[in-house]
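To start, the structure itself, in C-alpha cells.
As you look at this complex, bear in mind that one protein chain is not there, while each of the others sits in place.
In this document, chain identifiers A and B correspond to the written order of the chains, with residue numbering beginning at 1 in each.
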Amino acid sequence: MKVTVEPSIFSIVKYDADEIAGVAKEMLTLLGMKSTNLTIEVDETVAMSRVTTTMGDPVHVLAMSSAFENLRKPRTFSADNTKFSLGRGLLRVRDRLTGNFSDAPVDEDLSIVEAATWETYCVGRLSRLGLKVHKQRWHYNFRNRHGFNDATDKHFETIWESDDLTWSQLTEISRHAIA
Amino acid sequence: MRKFFPVEDLARDERFNQATNAERMADTRGTSNTGVIRKARSTNRLTPARPDATDAARSLMHGIMVGEIQALEGAGRTCFDFVTGEEAPFELKLDMARQCWDEARHVEISVKLSEWMGTELGQFVENTVLFAAACSQDPVLRLAGVNRALEGLAIDVFTTMKEFGELAGDPYLAFCEDWMLADEVTHVKMGSVWLRKITENDPERRAKALEFQSVVDKIFSYGGLRSESDESPILLARRFRELAGFSDGELSEIADVSLAALNERREALEKTFATSPA
Partner (left out) sequence: MADPFKARNPFAPWDRRELPGMFDVEETARRVGHYKWAEMKLFEVLGGWIATVPEIDVKLRLGTHCYKHAWHAELWHNRLPELREMNPERLTCPPNDAMVRFVAALTEPEAPEMTIEKLVGVYRVFIPHFISAYTFHLNNTSQITDGPTSRSIKFILQDEFDDWRDGEMLIQSLLTTPAEVKRASEHQARLEILLIEAGGIAGPGTIGSADVE
C-alpha cells in the first residue's frame, strides 16, 4: 500500500499532504484494499466535492478541494469528509477490481443517473462500515435523478441495503426506478 | 440592550460558524466553468442537469436558510433601533414587524426543506453579509440595501429554486419556493415604497440610499452568482423585480453590475489558475 499526495505543499487550502495520505491508508485498510497503491491529486483551485478515479497502478484519484474540506470552516481540512469522499471513490475502484463492473463507464463518463445510483450503493456500504452518513442526503440525490415517488424510494432502499451487486444489476434497478 | 447591534455579535447555537463577506471574497477558488469542471458542466446555472446539482441545491438551500435568519434579525433590529416618529415612521416599523413574522416562517420553511434535502443545520459556513447590510444607521439605507438589493436577490434565488424543483419533480421544493416568492415580492415592495416616501423631499438621502443599494448588489453579485449571462447560476427574474417596484433603468443597471462582477470573478479565477501548479 503506497500513497502519494500531490501537491506536497498546499497554498490555497490549509491541508497537509501527510495527513491526507494517512486517512487514505486508513480507508484502504478498512475497505480491504491493502494491496492497492494510490496517487491522490488534489485540485485546490476548485471548491467542489467531486472525486474521480482512474484505474492503473497506482490508481489515480483526482479530488476537488471541497472533497476534503470542513464546509463549516472553508479551506480547512476535515478528516471525516476526506474519509467519506475517498471511501466513495475507493469503493468504486474496489467494485471495478472484482470484474463485475467491467462494463461500467470510466468515472468521467458516468451519466448523472449512473453516478447517483453507484453513489447510493457505495454510501450504503460505507454506513455499514461505521462511517457517519446522512442517509437523507443520498436519498434526495437518488430521487433527484430517478423521481419523487414511492417506487423510487423502494428501489433506493434495495440498492442502499445491498453488498454484492454487479454493474448490470445496479443499472437494471435504476432503470426500474425511473420507469 | 444596545441600539445598533454589531454583526459580529449575532447569536447562534454551537452548530453554526460564521464568516464575513471579506473572508468569503478572500477564497479565490472557483466553482464555475473552468478547467476540469468545464467538461462536466455546459452551464453554470443551477439546474438538475448539472452533475453537482443535488449538492449545489443543498448548499444554496442552507445559504437561503441562514439568509432568512439574518433577514428576520435585521427586520427585528429596525423595529428597535429607531425612535418611532422621529427616526422611523410608525407604519414603517409595522411593516418591519410584519416582515419579522414572514422571515420567521421562511426560516421554518427552509429548515424543513433542508431536512428534506439531507442537510443539517450549520453544515455549511454562514455568510453574514445580509445582516451587515441591515446595520446601517439610516433606516432608508437598510431598506435599500436589504429589502431592495438583497431581497431582490432572494427573488432571483427563489425563482431559480422553484424552477429547479419543477424540473426535478420535487413536490415540496417548488411548492415552498412559490410561497416564499410571494412574500419576498411584498418585502421588496416595502423597500421601494418607503424609499420613495421618506426621501420624497430629500434627493441627497435618496441618492445615498440608491448608491448603497448598488454597492450591496455589487458585493453580493461578486462571484457572478447572478447575472443575465448564461454563465450565471441565478437568473435575474425581471418580471418579479418589476412587480417589486424596480424601473427598467434600474433593472438594466443591476444586470450590468452582475455581469461586471461575473467578469471580475472570471479574471480572478484565471489569475489563480495561472499561478497555481499545473
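Things worth noting here:
Basically, a residue touches a chain if its C-beta (ideal position, glycine included) is under 8 Å from a C-beta of that chain, and two chains touch if they have at least 3 such contacts.
Model, not experiment: these values are computed from the prediction.
Partner chains of the missing chain, restricted to those shown and counted over the full complex, are B. Contact with the chain not shown here comes from a single listed residue; of B:30, B:76 or B:118, that residue is B:76. Screening B:25, B:104 or B:215 against the full complex identifies B:104 as the residue touching the chain left out. Across B:26, B:49, B:94 or B:207, the single residue that touches the chain missing here is B:94. Residues of chain B in touch with the missing chain: 1-2, 5, 9-13, 69, 72-81, 84-85, 90, 93-94, 96-98, 100-101, 103-105, 107-108, 121, 131.
Methods note: only the chains that are shown with their structure count from here on.
If you average the CA atoms of chain A and of chain B, the two centres end up 32 Å from each other. Against chain B, in their complex, chain A makes its touches with residues 7, 11-13, 43-50, 62, 64-65, 71-75, 108, 112, 115-116, 134-141, 143-145, 147-148. Interface of chain B with chain A (complex): residues 17, 19, 23-24, 27-31, 34-37, 39-40, 48-49, 51-55, 57-58, 115-120, 122-125, 168-171, 269, 272-273, 276-277.
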